[in-house]
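Following: one structure in structure tokens, then a few remarks.
One protein chain omitted, others in place.
Let's look at chain A:
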Amino acid sequence: MKPMDIREKQPMMTEEKLLDSANASSGEAPVIELESLTKRYGAFTAVDNLSLRIRKGEVFGLLGPNGAGKTTTILMMLGLTERTAGSARICGFDPARSALQVKRRVGYMPDDIGFYEDRTGLDNLVYTARLNGAAPAEAQKRAKELLEKVGLAGSARAKVSTYSRGMRQRLGLADVLVKQPEVIILDEPTLGIDPEGVRELLRLISDLSRNEGITVLLSSHQLQQVQQICDRVGLFVQGKLIACGDIATLSVELNQERRVEVELAVRPWSEGLSARLKALPGVLEVQSGEWKKEEAIPGSSRVTVACDRDLTAAIASEVIHSGAELYDMRRREFGLDEIYHRYFEKKEE
């Protein structure tokens, strides 16, 4: 996972080069390339100077709160909305000029995908395939295969109006794939489905990317779900990309004071022990409270020790040497949620 390399290797390609490389479909050229893309609605800036490169076969998560401009960005990439400034290249084509070329290669699933309700799931897929130029027999074949793949073969001949939300979402995925795209863009694919459905959908998506080399761009505000399958994520807030990279990099980038938090459950907790822990070199802060979980041992306390380096082992030996009992110990990892949250905390400061 070295996104930085690519960024340096390819400074400003000329149009010709880009086209060539896209034709050769080498893995080197970025499939999606946005350069200071901007969209303004009157005085309101929905997308502000967004630059982004996504390589072939990558799963990229565009994360951000509601109204961050994710959907607008996606619409601009497809040429469904005019951009105010900047440039975009999808598979080597400019969506504002040759939208048809882009749309032929990119599958897009809108956030609240709609189908023709009084038609069957199969009909809907066949229609999409036919719009993409497939002959009737070929369209039928593709549609049936995909319904099998997303696990809807049983309800292929049922009207879409009878489908559940999860089934619709899976039908949406099939609909995106029926045109045999190079890139798929999913706008909030996990919205409104139950956890099991989300897991299944995400598994499908990551399988696609692994096995068929399809580039995936998905936008979401549900961070922990998405972090499982994304190779890289971009944090997108108020039209700006504030951070971009794989989760480990982001974690380092946003956690610059290198704060490590260790949680422990101790019995008995005493002022003396607190003082001993505080005396350890590198410990910044010690907080204690009652341990309130079900499995809590009566009389034990939950303690959080913040330190500037990883002192887990030292803390453990300190507690045991003091004669107290240690029941639980955990070093807290920074997930996407934390990163996200910390970003906002930082901003407020």
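Operating definition for what follows: a residue touches a chain if its C-beta (ideal position, glycine included) is under 8 Å from a C-beta of that chain, and two chains touch if they have at least 3 such contacts; residues count from 1.
One rule holds for everything that comes next: contacts and distances are computed from a predicted model.
Between the listed names "Stage V sporulation protein AC", "ABC transporter permease", "GNAT family N-acetyltransferase" or "Sarcosine oxidase subunit alpha", the UniProt record for the complex's undisplayed chain reads "ABC transporter permease". Residue A:Leu100 is the one among A:Leu100, A:Ala275 or A:Ile297 that touches the chain not shown.
Contact with the chain not shown here comes from a single listed residue; of A:Ala29, A:Leu52 or A:Leu75, that residue is A:Leu75. Mapped onto chain A, contacts with the missing chain fall at residues 16, 19, 71, 75, 78, 80-81, 93, 97-98, 100-101, 103-104, 106-118, 127-128, 130-133, 175, 179.
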